[in-house]
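One chain of protein is taken out of this complex; the other chains stay put.
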Amino acid sequence: MFVFGIPLVGSAILALVGHRESAPDVNVAFSLGTFIAACVLTVEVISFGPLFAWDRAFFIDPLNVFIVTLTAFVALSTALFSRPYMRVERDQGKMTPPRLRLYHSMYQLFSFTMLLALTTNNMGILWVAMEAATLTTVLLVSVYRTAASLEAAWKYFILCGVGIAQALFGTVLLYMAAEKVVGSEGAALLWTNLDAIKAQLDPTIITLAFAFLFIGYGTKVGLVPLHNWLPDAHAEGPTPVSAVLSGLLLNVALYAILRCKVLTDGALASPLTGNLMMGFGLLSVVVAAFFLSRQKDVKRMFAYSSIEHMGLVTFAFGMGGPIANFAGLLHMTVHSLVKSAIFFTVGHASQKAGTQVMNEIRGLIKVNPTVGWGLMLGSIAILGMPPFGVFASEFLILITAMREHSWATPFLLLSLGVAFASVLSRVLPMVFGETSVKRLPHPPALIPVFVHLGIALLLGLYIPPYLSTWYREAARMIGG
Amino acid sequence: MSGLASQLINLFAAVLLLLAFAMISQRRVVSLIHLYTLQGATLTAATLVVGYATHQPHLYLSAALTLLLKVLLIPWLLHRVIDRLSVRWDVETLINIPTTMLIGILLVILAFHLALPVSQLSSTIARGTLGIALACMLLSFMMMITRSKAVPQVLGFLSMENGLFFAATAATYGMPMVVELGIALDVLVGILILGVFMFQIREQFDSLDIEHLEKLKED
Amino acid sequence: MMNALFDPAQWTHLDCVLAVVLVWLVIGLAGVCAARRDDVAPKYLFPAGSLFGIVLFGIALHAIFAPAEAAVLPIGLPQLPFHLRLDGLSAFFLMVIGGAAAGVSAFAAGYFRKIEGETAPGLLCLQYHVFLASMAMVVLADDAYAFMVMWETMALSSFFLVTADHRREENRRAGYLYLLIAHIGAIGILLCFGVLQAGSGDYSFSGIRSQEHTPFWASLAFLLALFGFGAKAGLLPLHVWLPEAHPAAPSPVSALMSGVMLKTAIYGFLRISFDLLHVQLWWWGLLLLGIGLATALFGIVYSAVQVDMKRLLAYSSIENIGLIFTAIGLCVLFSSFGMMPMATLALTAALYHVVSHAFFKSLLFVGTGAVLHATSERNLGKLGGLIRYMPWVAWVCLIGVLASAGLPPLSGFVSEWLLLQSFLFTPELPSSFLNMLIPVAAALVVLVAALAGYTMVKFFGIVFLGQPREAKLSHTHDAGAWERIGMMWLACGCVFLGLLPAQFIQVIDPVTRQLTGAGLGDQVAGNGWLLVPVAATRASYGPVIFLAGVAASVALAFLVVRKFYHGRLRRAPPWDCGFPWQLPRMQDTAEGFGQPIRQIFEPLFRMERQLPTPFDAQPRYKVIIEDHFWHWLYLPVARVVERMASLIGLLQQGRISVYLLYSFITVIAVLVWVTQ
Partner (left out) sequence: MNMLAVVSQFLEIVVALALAPLLTGWVNQWRAWLQNKSAPGLLQPYWTLHKLFNKDSVVAVHASSLFRVAPYIVFGCMTLACAIIPTLSTDLPLATAADAIALVGLFALARVFISLAAMDVGTAFGSLGSRREMLIGFLAEPALLMVLFTAALISHSTSLTLIVETLGQRDLAIFPSLAFAGVAFTMVSLAENARVPVDNPATHLELTMIHEALILEYSGRHLALVEWAASLKLFAYSCIGLALFVPWGVAEARAPMALLLALPALVFKLAIGGVLLAVLETISAKMRIFRVPEFLCTAFLLAVIAMLVHILLGA
């Protein structure tokens, strides 16, 4: 289980040396290691099927292994991106060595908690990991120690803490329901066991449990109206953190919800979970779209776009069925790729302009064409323009919605249109036009951006067969 | 025997609920912390009883944990914080106390109503207590909403945690050990971070009034 | 299979077309790779692209008469790989794309030599060829997903081309408006497909074809298609992007957008309403007729009052699209009453106009491009007298102008002639109400055609004739070799389409057979140079003889005059009415030329005039003409969205207690909801 061993060690080491000049490279190195381990793991799972570790405390199946790989990958590229970014921050005096040390060790610790949450088989540990993830990211968000970042971190902590508390209560209830069936020992919280006996779980308790779990983890997914921490945290933290928040944390939280959904669906006959998820998903999409149309701060805007897309994914999983689940997983993938890519470019852009206010960022394409085009293409992609992958998943989601829940289609399309208009009208003047800002001391690392966009593009035009089988497997597991 | 135990547990549950109400109605920060300590103590006791009644050794451990954390460590930390920051008063609440109480009662009713079907199914000796735990949770949630200073908010958060613990203990004889440990760790780290935050907030806004924390919004 | 792939002898038409598309993409990539050297793209790549345009033209022309071919590419969604199909309809539009692209690319080779705006020629080359390729793929696509992907790729690439010179704010605005409306239209199309598949979940066109729709769902699909494709084609009231985007783009791109891209919208509309839908209701036809006529009239009237030459042409494109939709509407009307021969006639008119508009409008746009290059002036008020300095461009443009004015014996006239012929059939419709309505429609069509003449005279007269209104114009240079070649190709297109309608209708014949089951080919074939769409006793038109007649009498007159009289000629200054201090600036202006139109059609405009008073120190006359639809449709929508946004903004006022309250209420609500 190198997968989360590496980052754990990494965080420990970086906690010591994180302030050195070489720290970013060490950071990258550890992320790389994690990624390689994840790839190995993936290969194993693809070849030998689901596997357990440490007497079934850990458990890998197609569903989580694909998120594991994604997480490791995005973590790696973000680490790559943060090398020059943090150097610039340090030169600009925003980051002092102790803060850098904190940042790096927390970064690794964060990816550790992510992977732990993903791979654990124990719903309790899942909760612990999520809470730990919250704590680490709180530190990451507040790393600048500015008034704004403190406020953001405070809100983030309180809101998510409360939310997570709900989730804990849900877990308790789940445990309570489970132990009636399997008796009270630790095994009663192992997801695999629960999955095996989910049909016998008591409906009323499970219903309550899911309600709490959904609200709890839904807070971390950023579903409206539990989303209020999200834009602040994204806007005020360092950009790499915004990238991982959008790209990873939300995914993992959603993953937790999915695990619970599987159990609950097994226990209940009613489409309760589906309806809940569809309702909140739709609400998030619509509200976020309108929020998008009034943003001034670039990172804040893309944070809202994350809310919108998470809502879309939640809606997709809520609809269920092979196509919708497939689409949801696909959308998770492309969203975290594209969104993190966008945050990379945005990071450079705002570093150049020295502000995150969109009206003061102009003519990127002139200063640094790659950043400009990266942001342009990224936004185009995130807005669901073909030939990028986002369109593929949105297409699938929409056609499923048209077939099964046609009442929802107008809302979805309306909000997609509004979102399109809003984001495009902000991004165009930022990318195009004239400007007077100069280049940065450290050349930005833009390979990640274009790698991400490239993959998204590929997924839009051609989904390799093993990938699609893998998605299908996962979709089936979610209960397609 | 178990009858006695369950009565005891119900008693503790009632006490917990009482304390929750008390916390809502309490204005002074110091006494809030005292109440929180009491809550912790009650929780410990309840855990012990349950553990004794059901012969679940690991509950003793968890009771010990609770004692360590919620009766000794955290209150001590909080006391240090408020001494350092010299915030002994939380003058005004956002909603005045009587209204809060009324809403609180409604919440309790709701919680019982929700928990009733569940607790009927529950086979444990502490059947009625789930509703109380839920009620405690909701009450402290409401307390977080109504308080406008940082420390009381944190206290609300913590007592929420207590409610959860009680639920875990009463309804399921506690979570698996590893989970308990994890949760405890999280709570500890959380409270440490919060402490640090309060100092930072203080030095940023030279007050712990979270009305200062309203800059980030949709304008 | 593999060896078939490597042996061109075994290639089907579809393979060839795909090969051309690939080559275009490769050329584009080559442009980026060679971005360092600004002369590679113009010198080699664009000519190559133009060459393959001709190739595509040839293949498509051949494929029209061949049986339909289908293929499935291994790319796309797992559930829905790219289906491709090359049938008569798509081949026809491929021909249009290839033909126009050939000329325009050749012109572009000369045009993109200097860097236009900010985007380097290499990158432009990529965007340009991706644009071409995506248009070709749109007409090939045979399932919803492939269609949507290509459709949006087309919009995206053209959007980047429109914003090529993004330093100007209005260009960015134009690009934004364009992409936005294009995207909203695409949403409409997507919905339309959703309705068409009728819950079967099969999004390949063959699957959609096999569905049966009730009139209600069919009508819904039809309306959605009308909305979606109308947004792209520039139908009222979704036309607003067109006059903004066309001027903003580099001229070859405007030529492609106006000449070809709008036609892909026509293609999509025909594909859905004739191929995928099996029923046709008479009121659809009426609706199309109404919208088409409104668009045509609106377009030409606005075109007549423009002072920017590219805007003028853009509005004239709106007019032509309107005419095409009028013809389609007539066709739908006829076919809904089962009068297939007449439907075929109308459809032929529509398709004929598609091709001729593709040629003459591309020609005119590249003409403006040449002028823009030479003078860097788009404002009619600052041009004039260019026929003396750039005679090539002037005379070639004259052909385009005559064609676009719908004058015999050029291409524009043929399609209008066919359209009017089909109008003359309407009295045979079974519904008297329609019979009463149609003559008015016919009258409007004629009015539009006549106004087109007015507009084109204004365009040509003010740009090329008269005296140069600016001093700098007197040392402008004529177009370069590549530009001339491109323009000549397009001009030849106009002339041939004008002179050989009978022959060209043979090309349209398979398409109409596919769509309406009938064709004019056999009918027309017998009469040699004469075009006899229905019967010799009904109507006939022989452009060649016509031209011969005019030419003969011109020549005769010339010879006779020279023979019996003399050819003496004296040059003298023109008569100055006894006022010798005349300046070129005193010539009639574009505004002046449009003034009668402004007066007659006043209600159609939203004008704000600024008239000088006798006491002004510097008297100035200003008139701003705006589009009503901005104030009727677009601004209100924008306001509504803003209102919603500001309302929603109240949700987030930064107070953490309120946020907690949200969560709290949510918890309670969900709990209450789940427990019952």
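By letter and in written order, the chains are A, B and C; residue numbering begins at 1 in each of them.
Just so it is clear, a contact is a pair of C-beta atoms (placed from the backbone, for glycine too) under 8 Å apart; a residue touches a chain by one contact, two chains touch by 3 or more.
Computed from a prediction, not measured in an experiment: that's the story for all the values here.
Visitor: Thinking of the complex as a whole, which visible chains are touched by the chain that is not shown?
Guide: It touches the following shown chains in the full complex: C.
Visitor: Which listed residue (C:Thr12, C:Gln79, C:Gln467 or C:Gln506) would be found touching the missing chain in the intact complex?
Guide: Answer from the full complex: C:Gln467 touches the omitted chain.
Visitor: Of the listed residues C:Leu22, C:Ala481 or C:Ile545, which contacts the missing chain in the full complex?
Guide: Considering all chains, including the one not shown, the answer is C:Ile545.
Visitor: With the full complex in mind, choose from C:Gln599, C:Gln618 or C:Gln676 the residue touching the hidden chain.
Guide: Reading the full complex, the residue touching the unseen chain is C:Gln599.
Visitor: In the complete complex, which positions of subunit C touch the hidden chain?
Guide: Interface residues of subunit C facing the absent chain: 384-385, 387-388, 391, 398, 402, 405-408, 413, 416-417, 420-421, 424, 427, 432, 435-436, 439-440, 442-443, 446-447, 449-451, 453-454, 456-458, 460-462, 465-467, 530, 536-543, 545-546, 549-554, 557-558, 561, 564-566, 568-577, 582, 584, 586-588, 592-593, 596, 599-600.
To be clear about the criterion, only the chains that are shown with their structure count from here on.
Visitor: Which integer distance in Å separates the CA centroid of subunit B from that of subunit C?
Guide: 70
Visitor: Which integer distance in Å separates the CA centroid of subunit A from that of subunit C?
Guide: The separation of the two C-alpha centroids amounts to 44 Å.
Visitor: Could you tell me which residues belong to subunit C and also touch two or more other chains?
Guide: Residues 649, 651-652, 656, 660, 667, 671, 675.
Visitor: For subunit B, which residues are shared contacts with two or more other chains?
Guide: In subunit B, residues 114, 117, 141, 144, 153, 210, 213-216, 218 touch at least two other chains, as defined above.
Visitor: For the complex, which residues does subunit C have touching subunit B?
Guide: Those residues of subunit C that touch subunit B are 649-657, 660-661, 664, 667-668, 671-672, 675.
Visitor: Write out the stretch or stretches of subunit B touching subunit C in their complex.
Guide: 94, 110, 113-114, 117, 138, 141-142, 144-148, 153, 210-211, 213-219
Visitor: Residues of subunit A touching subunit B in their complex?
Guide: It is residues 122, 124-125, 127-128, 131-132, 135, 138-139, 142, 145, 147-148, 150-155, 157-158, 161-162, 165, 168-169, 171-173, 175-176, 179-180, 184-186, 188-189, 202, 204-205, 208, 231-232, 235-236, 291, 294 of subunit A that touch subunit B.
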